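Of the protein chains in this complex, all but one are displayed in their positions.
The chains carry the letters A and B, assigned in the order they are written, with residues numbered from 1 in each.
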Amino acid sequence: MSADTGRKATRWALAGLCTLIGLWLILPLAVIVPISFSGEDSFAFPPQSWTLARYANLVTPQWTQALLNSLVVALLVAGLCAVLGTLAAFAIVRSHSRAMVVLRLLILAPQVVPIIIVGLGVYLVFLGWQLTGTVSGFVIAHAALSLPFVVIPVAASLQTFDRSLERASASLGAAPVATFFQVTFPIIRPAILSGTLLAFLGSFDELVLALFLQSPTFVTLPVQLYRRMTDTIDPTIAAVATIQLGFVIACVIVALVLERRRAAGTKAG
Amino acid sequence: MGGQLLSGGVMGTAGKARLPFLAGIDRWWLVALPVLAFLALFFVYPSATILLRTFTRFDAPQVGGLDNLVWFFSRDANRAILLRTFVVAGLSTVLTSLVAFPYAYLMTQVRPAVRTLMFGVLLVSMFFGILLRNFAWVVMLQMQGPLNDVIAALGFERQRFLGTMPAVLMGMTHVLFPFMVLPLYAVLRGIDTRLVLAAESLGARPARAFWDIYLPLSLPGFIAGALLVFVLALGFFITPAVLGSTQQSLLSQLMYAQFYRQAAFGRAGAMALVLLVATVAALVLASALSKRSRAYEATP
Partner (left out) sequence: MMTTRFLQSASLSLALALATPAAADALPDLKGKSLVFAGFGGDLQKNQDLAWIQPFAAATGAKIDQTDAPDLAKIQTQQEAKNVGVDVVEIESSTVDANCGTVFQQVALDRSQLDATYDTNKCGVPVVKFSFVLAYNAKKYPTPPTSVADFFDIEKFPGTRAARSGANVGMVEAALLADGVKPSAIYPVDLDRAVKKIEAAKGSIILKDTFAPIQDGLANGEFDMALLPNGRAFNASKANPDIKAVFVGAVTLYDNLAIPTGAKNAEAAKAFLQFAATHAAQADLAKRFPYGVGTKGAAPALDGKSKGFYPDSFTDQLVVQDTKWWGSNEAAVADRLNSVFAQ
């Protein structure tokens, strides 16, 4: 009896604590919203006067160009990672060579080597190669960081993959390429897609390498935001944040609804 | 995601005892080549470039040999920053664990609908972007900000948070939270809670059963998450710059200053080397720990 009430109390305490943690995760993001309507060039809260000018600001070239640059870079990074990452996953799972340990370490390394080290090195080397301030420079540097996002899920999916399906296809006379596209690819596709999405997001949000690689004529959205936070006080960044917040919430809701439908569907089937 | 990333569990058993795609020749090597070349050229070479500057580039008063490393360790300020980097990384790991554990645990206990909500909150915060989250905390923690409004409404004096260590830790914990909660949840989900109930039915008090049975079983998730968080925290750069002040700067910021403000590539290289060695040491230590905890699990 007393153990039961104790358990109940613990549960309520836990639920209360987690509500607080949830608020801690979300609430600070919400306080940005009023700042985006601030009439002063200040981050003071709450604003003293109100305006919509910050949103009008967003359609000026310096913001649209930064957004466009970020999108182009992130899309190319996603594509490059999808191809290179899938190749790497195949090599890691299917090769017998002991040297694959090297590949595995190499792919994981950019995630654990402090980003500032990569940033300094990339800056020194890419300056000499004339790659700073270019789309290719950004894409290459970001892709090296984002490869694990694709390799890990695809390798996991390949490992649980039933190879006899491929052998059956081959024994029926299908060429290896046809076997790949008709048998293997459909099965690992979800892993590739989710990895590619993470690679896209990783590049879209990346700031440190971007700070090194930026040039006056090529700036990505995070760099633009950072400059508007540190060199100039500009509530326009709050407008960007507000839009991004709305977008992220919408995406997460859609993703979770789809996921629950899918789960319900599998249960029913 | 994070746990797999470091433990290498997913890939660890790769390539063993499978039928060769083509007998005799391991053609997968060829498939690996472009990736290897890509990473060698665009990741290994650049990183090695800055590390090697430690031994090849000297700015007065350093002249040669190990001077840059000697400079690093002989200056009080550098040692203080190195120590602070470790302390901050350790503290943020502890804090992140303290917030992440109840959250991950509750996620395993609730109805699917509530779990979806909890996941949603986590994902929104995670995908909102690191820089903007830091910005959110600047607004939140400022002297006339919402948090201080609450403090003032409760009758206390307004506190200055920005530019102090608590603000830096708050921002870092917020940014690092998903990296702890995801691997932790992955492990907690797999724990059979009937074991805890069994212990209780044998007379153990709930707290005791939780402590003796549940916590040890959650250890692998803890270690994976803590390791990832610690290693990431060692390299933090943007958050301490935005929420802290120069007095709280970490090794990454010092490195950036040596590089950009003084063009002292040799000294920056020495710091990079120290930071990298520290990171690798942390990884090795943690993998040893996790082996021990797995051995513990395996003991009947």
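Heads up, the rule we're going with is that a residue touches a chain if its C-beta (ideal position, glycine included) is under 8 Å from a C-beta of that chain, and two chains touch if they have at least 3 such contacts.
No experiment lies behind these values; they were computed from the predicted model shown.
Visitor: Thinking of the whole complex, not just what is shown, which of B:Ala48, B:Val87 or B:Ala263 touches the missing chain?
Guide: Only one of B:Ala48, B:Val87 or B:Ala263 touches the chain omitted from view, namely B:Ala263.
Visitor: If the hidden chain were put back, which of B:Ala48, B:Leu66 or B:Ala80 would touch it?
Guide: B:Ala80
Visitor: Touching residues of chain B against the unshown chain: what are they?
Guide: Residues touching the hidden chain, for chain B, are 75-78, 80-81, 142-144, 160, 162-163, 241, 245-247, 249, 254, 257, 259-265.
Visitor: For chain A, which residues lie in contact with the unshown chain of the complex?
Guide: Counting only chain A, the missing chain is touched by 40-44, 51-53, 56-57, 123-124, 127-128, 130, 132-133, 215-217, 227, 229-233.
Here is the rule we go by: only the chains that are shown with their structure count from here on.
Visitor: Where on chain B is chain A touching in the complex?
Guide: Residues in contact with chain A: 1, 4-6, 8, 10-11, 13-16, 18-21, 26, 28-29, 31-32, 34-36, 38-40, 42-51, 99, 102-103, 105-106, 109, 112, 116, 118-125, 127-133, 135-140, 142, 144-146, 174, 177, 200, 205-206, 231, 234-235, 237-238, 241-242, 252, 255-256, 259, 265, 268, 272, 275-276, 279, 283.
Visitor: Under the definition above, what is the set of chain A residues touching chain B in their complex?
Guide: Its residues touching chain B are 3, 6-7, 10-11, 14-15, 17-18, 21-22, 24-29, 31-32, 35, 43-45, 84-85, 87-88, 90-97, 99-100, 102-104, 106-118, 120-122, 124-126, 140-141, 143-144, 147-148, 152, 155-156, 159, 163, 167, 198, 201, 205, 207-208, 222, 225-226, 229-230, 237-238, 240-241, 244-245, 248-249, 251-253, 255-256, 259-260, 263.
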